[in-house]
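Take this structure, written in structure tokens, and hold onto it; I'll ask about it next.
A single protein chain has been omitted from the complex, and every remaining protein chain is retained in its original position.
Right, chain A next:
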Amino acid sequence: MGPLKWALLGVLLSASLFAIDSVELRRNQPTERISGSAGDVLEDDPVGRLKVFVYELPSKYNKKILQKDPRCLNHMFAAEIFMHRFLLSSPVRTLNPEEADWFYTPVYTTCDLTPNGLPLPFKSPRMMRSAIQLISANWPYWNRTEGADHFFVVPHDFGACFHYQEEKAIERGILPLLQRATLVQTFGQRNHVCLKEGSITIPPYAPPQKMHTHLIPDKTPRSIFVYFRGLFYDVGNDPEGGYYARGARAAVWENFKDNPLFDISTEHPTTYYEDMQRAVFCLCPLGWAPWSPRLVEAVIFGCIPVIIADDIVLPFADAIPWEEIGVFVDEEDVPKLDTILTSIPPEVILRKQRLLANPSMKQAMLFPQPAQPGDAFHQVLNGLARKLPHDKNAFLKPGEKVLNWTAGPVGDLKPW
């Protein structure tokens, strides 16, 4: 009876251990599996689930622009360029457009840079329009669906609204020609003109090699409670505050500038990445647009992101359960930020850190060269694959026309 009892106990114990597969031990660091609203899809392999046809546009739409200004490869809108390169050599690419599920148009709309490096979106609508006119004239696939099975990467501030100022962007709205297409963009805000239903939100581009060279040993204790580096007032464009970041960043500064727990300032230290790895919380407030590369940096460095942006839609929101990973603070609750953060129970904080430590989470935020499994390129393809099969009203009957080719501001109709 004795040995039998022990055997039974042993079996029960091992069974229970196998059941706790939510805690994997990798390199001595327990992580947790991440599953969002679409299920456990972060590690899906898109190969075999969809086929993408890449249009061959003349190089004036892509290569020549890049040659004129190679800075486009390093700024936070570089995703459009790297997506093109990835698709050209990806196994999901097909050279036979008849069997393609999705069509990609490689047009670099965010590569017209000022001397400072900021992209000017004034010519982007015309460029996009010209590209669409080209593909609808030379291939029948655009007219077949009026773009419903096409996708475009528009990583600029307000996506396909093609303006950096929110009021102007709202006025313009999404480019009418892209009304039926799927947009892959960094901008995401609920109930906003510039976020179309069915868009895929991606993280802004952050250079993976640069971040990986600044890693510090895991055992360095996290001694900074809240960390933030960046502007609080945009004195150039909004001197008295209130417009920039809807006053949220200014509120953070005014309320917490002398609080020892908040390491916040406008400096540009060389140890920015190292400091993030020594912090427990990293603030990711909105700026002129709600998204920022800080989210990507916080995830890579294991710092819990504190997102202060009302109604924001975060990257890959259906694959990543952001509510469980980050802390969301309403802009009106900013004065109570310290109370909010200190009232989070330590177990919840440790769980968030475990989720952040999951390598597939970090991988999903990056655009590495060359592409690696589970990275942001694959998440985009997974997102596109999840939208298949196409709706039946995607394919138009012959002669049916939905798009208005002359809609939009007069300036957009000029040829590019």
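In the analysis below, contacts are C-beta pairs under 8 Å (C-beta built on N, C-alpha and C of every residue); 3 or more make two chains touch, one makes a residue touch a chain; residues count from 1.
We take it that contacts and distances are computed from a predicted model.
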Chain excluded from display, named as in UniProt, from "Nuclear pore complex protein Nup85", "TATA box-binding protein-associated factor RNA polymerase I subunit B", "Glycosyltransferases" or "Cell cycle control protein": "Glycosyltransferases"
Contact partner of the left-out chain, one of A:88, A:118, A:137 or A:350: A:350
Absent-chain contact - pick from A:124, A:145 or A:189: A:189
Selected residue (touches chain absent from view) among A:40, A:56, A:311 or A:400: A:311
Residue among A:74, A:138 or A:237 touching the omitted chain: A:237
Touching the absent chain when the full complex is considered, from A:89, A:223, A:270 or A:406: A:223
Residues belonging to chain A that touch the chain removed from view: 28-30, 166-167, 170, 189, 191-193, 217-219, 221-223, 225, 237, 239-243, 246-247, 250-251, 254-256, 258-261, 280, 310-311, 331-332, 334-336, 338-339, 341-344, 346, 349-350, 353
